[in-house]
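In this view, the complex is presented without one of its protein chains, the others remaining in place.
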Amino acid sequence: MQELIVRAKELLASGQVARVLGWKKGEHSYDPEVAFFNDAESLQDFVYDGFCGANLSKYMIEASKLEGKTLVFLKPCDSYSFVQLMKEHRVDREKAYIIGVGCWGKLDVRKLGAEGILDVEIAGDVLKVSSLYGDSEVAYKDAMLERCHVCKGKEHKVFDETLLESADTVDLDRFAEVERIEAMSPEEKFAYFQSELSKCIRCNACRNVCPACSCRKCVFDSTAFNSEQKANTTSFEEKMFHIIRAFHVAGRCTDCGECSRVCPQGIPLHLFNRKFIKDINRLYGEYQAGADLEEKAPLTSFQTDDAEPGADRR
Amino acid sequence: MNKVDEIKQISGVNPLKCMKCGKCSASCPSFNEMDIKPHQFVTYVVNDDVEALANSKSAWKCLSCFACIERCPRNVQPGKLIDAARQILIRQRGQEGLSADEIPALLDEDMPQQLLMSAFRKYRR
Amino acid sequence: MPVTENWKPTIVAFCCNWCSYAGADLAGSSRLAYPADVKIIKVPCSCRVNPMFILRAFEKGADGVILCGCHPGDCHYSTGNYYARRRMTLLFSMLDYLGVEDGRTRVEWVSAAEGVKFSETMNSFVEKVRALGPNVRLGDLRCKN
Partner (left out) sequence: MRRIGVFVCHCGSNIAATVDVKKVVEMALLEQGVVHAEDYPYMCSEAGQSRIAEAIREKQLEGIVVCSCSPRMHEATFRKCAERNGLNPYLVEIANIREHCSWIHKDMQEATEKAVILMRAAVAKVHLNAPLLAGESAVTKRALVIGGGIAGIQTALDIADAGYHVDIVEKEPSIGGRMSQLDKTFPTLDCSACILTPKMVEAASHENITIHTWSEVEKVSGFVGNFTVDIRKKARYVNMDKCTGCGICQEKCPSKKPLNEFNRGLNNRSAIYTPFAQAIPNVPVIDASACIKLNTGKCGICEKFCQAGAIDYKQQDEIITEQYGAIVVATGFDTIKLDKYGEYAYNESKDVITSLELERIMNAAGPTKGHLERLSDGKAPKEIVFIQCVGSRCSDDRGKPYCSKICCMYTAKHAMLIRDKYPDTNVTVFYIDVRTPGKNFDEFYRRAVEDYGVNYVKGQVGKVAPQPDGSLLVHGVDLLENKQILKKADMVVLATAIEPNPDVRKIATMLTASIDTNNFLTEAHPKLRPVESPTAGVFLSGVCQGPKDIPETVAQAGAAAVKVIGLLAKDKLKTNPCTAKADELRCNGCSQCANVCPYGAISYETKQVNDHGIREERRIAVVNSALCQGCGACTVTCPSGAMDLQGFSNRQIIAEVDAICR
C-alpha cells in the first residue's frame, strides 16, 4: 500500500495529476470509502487492502469534467468497466492517469462471520476479527467476495503503469450458480427470486454503483415512460426494476460484481447480469464487455441466422 | 356417429379438398373392374351415400397400391376413403377374418411381394 | 388458484405496421376468427417494442403478450427484426429464469400475405394462455384488501 501512496505523492508533486482518486480509511478498518485526495498530506488516510472492493471507474465520469488529470487506481476487474465507459464516450482517457493496481481478492464484510465487529486485522491469509462478542478468526479465502472466486483474470485492460503483484483467486465456476437456478422447476425458481427480491428496499445502491448503469436521468426517476417508480408499491415492481436494469446493462455489464457487494439486503443481484452474460455467450458467441474498444456489443449487432426467441423452451 | 363422420374420422380425409382433376382414376390399375371410380369416392361421401360406397365392388377391387394417394395434387388421399369404407364393412361383419397362422398355407412362391404387402395393408385392422 | 369460469385472458399483441399488422388485416378480410381477448397495438417495426412495454402490460394485468414482426430478411427497415429477435430472446430467457410460465410470451414472424398464419397463431397462443390461467407470477402478489 505504501508504494501507492509514494507514487501518488510523486505524481501530485510533479503536477502531472491534479488529484488522486482512491480509497480513504473509513470509520472502521473494514469499510474504506472512495475519496479524492488533492494534496500530499491528505494521502495519509489513503488505504489499499482487502476491503477496497469499490470500483473507481464510475467516479471518473464526473472526474473527467474537472480541470487537469486525475490519478486513479484500477483493479483488473475495474479496468474492464473503464474501457466500457471509454467505448461509450462517458470518460475521457486523456483526463485519467491510470495505475493498474494488483489484486489478491477482495473481502465481503457479510462473510466475516461475526456481529458488532470492532476491528479486523488482515494477517497474511488469516483475518483476526474482534467484535463486541469476542474475537474470531476466518480464512482470507472464506471471506472473499463471490466475484473474486470467479475472477475474470488479473490482466489490466487499460493502464499507464502497474503497481503491486496480483494473486490468482479463482476456485469456482463462474456460471455454476446460474446453472443451479436454471435447473430448478419454474415453481422453485419463482419462489427463490420472489423471496430474494421481496427484500429489495429500492435504495438504488446497485444503480448508483454500477458503471454501466450511469444514465444522466434514469427511466425510473423520469416521466420518459410514465412509469417512474420511486418505491415498490407492488411486488411486481421489484421484479420490473431489476429485470429492466439487467436488460439496460445487458451486453455492457462487465460482471464487476459491485451490485451484489453494495446491496444492503445481500440480494445476489449479479445473478441477473450473469444470466444475460451466459445467454449471450451461448447464443451469440463469447463476449466480455469492456475487453476492447472495437468489438460490437451483442445487443447492437445481429447475425442473420440468430436463434429464434423461445426456441429452447421445454 | 353417422356413416359420413365415421368414414371421415377413420380415413382422416377431407373430401371437399378434391378439385375433380381425375388423376386418381387415371393412375388406378384396377379402374376398369371398379363400378364406382376413384374420382367418385369423394362425391359419394359428400352426398352421404357411404352405404353405396361400402357395398360397391370397388371396395374389394382396390389393391391399396396408393398410386392415387401418391399423385393426388390436392392431398385428398382417395385410397384412404375406400380403405375406410372397407373398415366400416368389416366392423359391421365382426371378426371372421383370417387368423395369422392360416396365411402361410394360402401362399405360393410366385406371389409378388407387393401383393402380399397390400393384402396385409387391406385386411390388417 | 381456482380459475373462475368466466375469466377471460387479456392478450396484448404488438404488430409491426408493414407485415404482421397487414397480415392481421388480411385475417380480418378473410374472416378468419380468433378470440376477442387479443388486442393489437400497431408499432412501426418489431424493433420498436421495448421490454418496458411488455413488462408494463403484465404489470397492468395482461395474461399474455405476443410480438409479431416481418420474417427475418423481409423487414421494411431491413434490420429491425434482427434486433427485436435478440432482445426478445434474452427477455424471454430471463422470464423463464424467473420462473414465469413460458406460454405467456411469444414472438411470431407473420408476413402481409399470411392471414391464415396470423389467425392460427392467435388461436394457439390464446389457448395456451387460457390453459395457464390468470397471470400471477408477473402480477402483484401482495395481499389485496
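Remarks
Residue numbering begins at 1 within each chain, and the chains themselves are lettered A, B and C in the order written.
To be clear about the criterion, contacts are C-beta pairs under 8 Å (C-beta built on N, C-alpha and C of every residue); 3 or more make two chains touch, one makes a residue touch a chain.
Here the structure is a predicted model, which is why all the values come from computation and not from measurement.
Remark: the absent chain touches shown chains A, B, C in the intact complex. The chain omitted from view is touched by exactly one of A:R19, A:K75, A:H248 or A:H270, namely A:H248. In the full complex, the hidden chain is touched by subunit C at residues 10, 12, 17-19, 21-22, 24-25, 27-29, 31-34, 36, 39-45, 47-53, 56-57, 60-62, 70, 73-80, 83, 87, 111-114, 119. Against the chain not shown here, subunit A presents residues 65, 88-90, 213-219, 222-227, 248-249, 296-297, 299-301.
Remark: the residues of subunit B touching the chain excluded from display are 17, 19-28, 31-32, 37, 39, 67, 71-75.
Following the convention adopted for this analysis, only the chains that are shown with their structure count from here on.
Between the contact lists of subunit B and subunit C, the overlap is empty. Chain C has the C-alpha centroid lying closest to the overall centroid of all protein C-alpha atoms shown. When each chain is reduced to the average of its Cα atoms, A sits farthest from subunit B. Once the centre of each chain is set as its mean CA position, subunit B and subunit C turn out to be 45 Å apart. In terms of their C-alpha centroids, the spacing between subunit A and subunit C amounts to 36 Å. One inter-chain figure worth recording: subunit A and subunit B are separated by 73 Å, centre to centre, where each centre is the mean of the chain's CA atoms.
On subunit A, the positions that touch subunit C within their shared complex are 181-182, 184, 186-194, 219, 225, 227, 234-237, 239-240, 243-244, 246-247, 250, 272, 275-276, 279-280, 283-284, 298-300, 302-304, 306-314.
For subunit C in complex with subunit A, the touching residues are 50-52, 55-56, 58-59, 72-73, 79, 82-83, 85-102, 105-107, 137-142.
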